[in-house]
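Left out: one protein chain. Kept in place: all the others.
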Amino acid sequence: MKIKAGIVGGAGYTGGEMLRLLLNHPDVEIDFVLSSSNEGNLVSDVHTDLYGDTRLRFSGLLKQDVDVLFLCVGHGDAKKFLDANPIDKSVKIIDLSQDFRLKAAAGTDWIYGLPEFNREQIRTANYIANPGCFATAIQLGLLPLAAKGLLKGEIHINATTGSTGAGQSLSTTSHFSWRNNNLSIYKAFDHQHLNEIGESMVFLDPAFNAPVNFIPQRGDFTRGILASIYMDTELSGEEALKLYEDYYADAAFTHVSKKNIDLKQVVNTNKGLLHVQKHGSKLHVISIIDNLLKGASGQAVQNMNLMFGLEERQGLRLKATAF
Amino acid sequence: MKIKAGIVGGAGYTGGEMLRLLLNHPDVEIDFVLSSSNEGNLVSDVHTDLYGDTRLRFSGLLKQDVDVLFLCVGHGDAKKFLDANPIDKSVKIIDLSQDFRLKAAAGTDWIYGLPEFNREQIRTANYIANPGCFATAIQLGLLPLAAKGLLKGEIHINATTGSTGAGQSLSTTSHFSWRNNNLSIYKAFDHQHLNEIGESMVFLDPAFNAPVNFIPQRGDFTRGILASIYMDTELSGEEALKLYEDYYADAAFTHVSKKNIDLKQVVNTNKGLLHVQKHGSKLHVISIIDNLLKGASGQAVQNMNLMFGLEERQGLRLKATAF
Amino acid sequence: MKIKAGIVGGAGYTGGEMLRLLLNHPDVEIDFVLSSSNEGNLVSDVHTDLYGDTRLRFSGLLKQDVDVLFLCVGHGDAKKFLDANPIDKSVKIIDLSQDFRLKAAAGTDWIYGLPEFNREQIRTANYIANPGCFATAIQLGLLPLAAKGLLKGEIHINATTGSTGAGQSLSTTSHFSWRNNNLSIYKAFDHQHLNEIGESMVFLDPAFNAPVNFIPQRGDFTRGILASIYMDTELSGEEALKLYEDYYADAAFTHVSKKNIDLKQVVNTNKGLLHVQKHGSKLHVISIIDNLLKGASGQAVQNMNLMFGLEERQGLRLKATAF
Partner (left out) sequence: MKIKAGIVGGAGYTGGEMLRLLLNHPDVEIDFVLSSSNEGNLVSDVHTDLYGDTRLRFSGLLKQDVDVLFLCVGHGDAKKFLDANPIDKSVKIIDLSQDFRLKAAAGTDWIYGLPEFNREQIRTANYIANPGCFATAIQLGLLPLAAKGLLKGEIHINATTGSTGAGQSLSTTSHFSWRNNNLSIYKAFDHQHLNEIGESMVFLDPAFNAPVNFIPQRGDFTRGILASIYMDTELSGEEALKLYEDYYADAAFTHVSKKNIDLKQVVNTNKGLLHVQKHGSKLHVISIIDNLLKGASGQAVQNMNLMFGLEERQGLRLKATAF
């Protein structure tokens, strides 16, 4: 019997990716896709690449007889939605917004849905706070060190994101004439994902209090995040490589590459790729993901697979765009 | 029992796409991937997006105990390969080069592998000449008219291709510094795909002798072909739309959209999308495909599915890149 | 003594280009730049590439003691502006909108500002209707034939424009996530520039009544138009080449290339480049311009130079971006 899924906020970018994934997922049927602004319209009128693949329409009606609910609404709106719409206890919820990522907001009900960090907790969770895209890329680069208490000094991060990270709203910095062939920095040292990252690090290493210097950049591509991360380490290059390889030995989607990596190796996949290299006293870690997949909807499906006891890669063996 | 597949020429773009598709195809196992220049190397060393997905290595040895052989070598090299390496009659062959597309070269052994044109013949074929990418996009736009003998006057075509259409060899026009933000025309009125198109049209309509004016353009994107096609017609807009909808009613991947279309609706999928509109006396047909999938390796898998009695969409329900 | 120029609508794309050109023009001083929405702000706050080059501020006040006024407002707004703000007879006006391009609207006061078509009339004009960008690219490709009465049969045009052609307003088709790596068609057979083109052709050849089939495309680059144009001709290739070379022998910015051309040859310049080639019975003309320069503000300066008796290239010897 298939898992019945509902999607709330199906007209945005992460909602569209949920649809693209779940329509092809062998163990899921989409029960409804909620979008107040698109009620009654064909899903393929909004996500036009789905034309010919589905006759599904957006719904205006929240239904409770589903197994899992994906919340693909804006930051702040997920909490409001749940406050206004009490959901049956029997329904598992995966929230893609930032509303329940921090412990202060999440309490004990919500589990932070980064499988490389806490896969076992996810398996038994009812409510998942799906991690942010930058936070995912960066944590993949830090977890092996944090798990061994090896994050002692300052951490230096520069990460560049594709335009889809900013969603579909129109703005100066999303205008093609502005963004094409351009590069810029925003929220330097001040990105909100720093808090999620910090909590995970502290959980793994209660003594963690290293300053994290994070410079986010807007790239002139649509999909993907490349994070460059470095810090002092006493590990040799070989030890560091082994540490990372061991940590991710069982990971379903995250792999350590001995060769240098480039962003398009993961675009349109749910993978995370890492490359670690020692330079003098510094350990340099490059981490890449697709911001909409491993950084959002793909990870949500991965979490769903874990929660429902499915094989973790189910529905996520995606053909990379590659070019 | 799975279909055993061999790939000849696995290091190029179409070879890479064959690998990306067949690794996820539920009914296929890849027996070997031949590449003389890469013998012994990991497939993921060349197609780096496959890192973490497969430990397969390129082979230097052609094996005959496979069910199907995909030839992903350059134009001219497929015929040479088969001349030098007689293949057992029991092995079905799908050639992605242009060597057997034209009847003069193909004789009666090779079937032109465009399912929208001759799906039934493909089902029983042993040898398939897989169509060219431009030829696919353009024929999808012309078939419904040709089938009714309605291609009377001149046909006007402008089609723009992504850079992967030119393969992975390095050249001035594939240099990023040249091609980025650029647009240019090549082989105007003289593209070799005109011959394939002509033969299909004549087959459907022996009286066909309309001049086909074809202007190919090099676009500054990596994947996809958008073809703009028009000709005089006495059909009304409604009649034309119905003609196209009827013709493609049973097509597995080709659909007619009442709304205008844009290239990214099909990128990283095996779909063909068409939009037809009457303007004065002209019927305007827009046809879009992904040149490496519906225009090459995806169509090869579709042909394989038909030849082996599989569901036509098997292994080809691909997540669109969308952005 | 320098020409005193005023710019109306200085915050848009064509206004910005006017500023970039006039700030470096040796014979011009900018007297004021009107922008109601930006009154008092630094010009370099809006056109941020001008930071460090000018301390000019937007003005809210129209002044009449200038020699020339450039209207860089939206279509429809130029006429409204002039209706609401009678301008002294002593002030020459160059309007970049479409409001006065057609004779019905322009009457006898306004001269169509395409120097390759009517340079002598421009020299003595007081009011110039600056041509549209598509109209410029296409007319450059047709003028030599029209001038000899050689446009007899149907004309086939496919032209692709950069995103700046659509201005700075935010829309779905200007969103980076949509437009990057995409291609699409709009207003097929129905673009408003067809009317301007038609009037010029009829002026040169009163018998002109050939159907002009025009397919505009949205390209995934920011600057430039490449137009592909063909029609039947009885001219030989050599005759056609000579016809074009002769017609443009004295042109300041429009040149005929014996070699194939590509868009970036003209980006960020005021040039028009043409390539003409005979294929069977067809003459194929490729025409390229920068839509914001030769297709808008550059041509406006060229017209100003002519109107004020300056050397035609003054202030317009621009460094191509080239890459």
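For clarity, chains are labelled A, B and C in written order, and residue numbers in each chain start from 1.
The rule is simple: a contact is a pair of C-beta atoms (placed from the backbone, for glycine too) under 8 Å apart; a residue touches a chain by one contact, two chains touch by 3 or more.
A quick note: this is a predicted structure, and the numbers were derived from the prediction, not measured.
One chain is not displayed; in the complete assembly it touches the shown chains A, B, C. From the options A:Ile286, A:Val301 or A:Ala320, the residue with contact to the unseen chain in the full assembly is A:Ile286. Among A:Asn24, A:Gln217, A:Ser257 or A:Gln314, the one in contact with the hidden chain is A:Gln217. Looking at B:Arg20, B:Arg179 or B:Lys294, the residue that reaches the missing chain in the full complex is B:Arg179.
Even with one chain removed from view, subunit B keeps its contact list with that chain: residues 13, 163-164, 168, 170-172, 174-181, 220-222.
Residues touching the missing chain, restricted to subunit A, are 156, 158, 160, 177-178, 180-186, 188-190, 211, 213, 215, 217, 219-224, 226, 228, 230, 260-264, 267, 277, 279-280, 282, 284, 286, 323 (touch as defined at the top).
For subunit C, the residues touching the chain absent from view are 13, 16-17, 20-21, 24, 45, 47-53, 162-164, 180-181, 222-223, 253, 255, 257, 259, 261-262, 264-269, 271, 273, 292, 317-323.
Rule of thumb we're sticking to: only the chains that are shown with their structure count from here on.
Centroids of subunit A and subunit B (each the mean of its C-alpha atoms) stand 34 Å apart.
Work out the mean CA point of subunit A and of subunit C, and you get 46 Å between them. Centroid to centroid, with C-alpha atoms defining each point, subunit B and subunit C lie 40 Å apart. Each of residues 180-181, 222-223, 261-262, 264, 267, 323 in subunit B touches at least two other chains.
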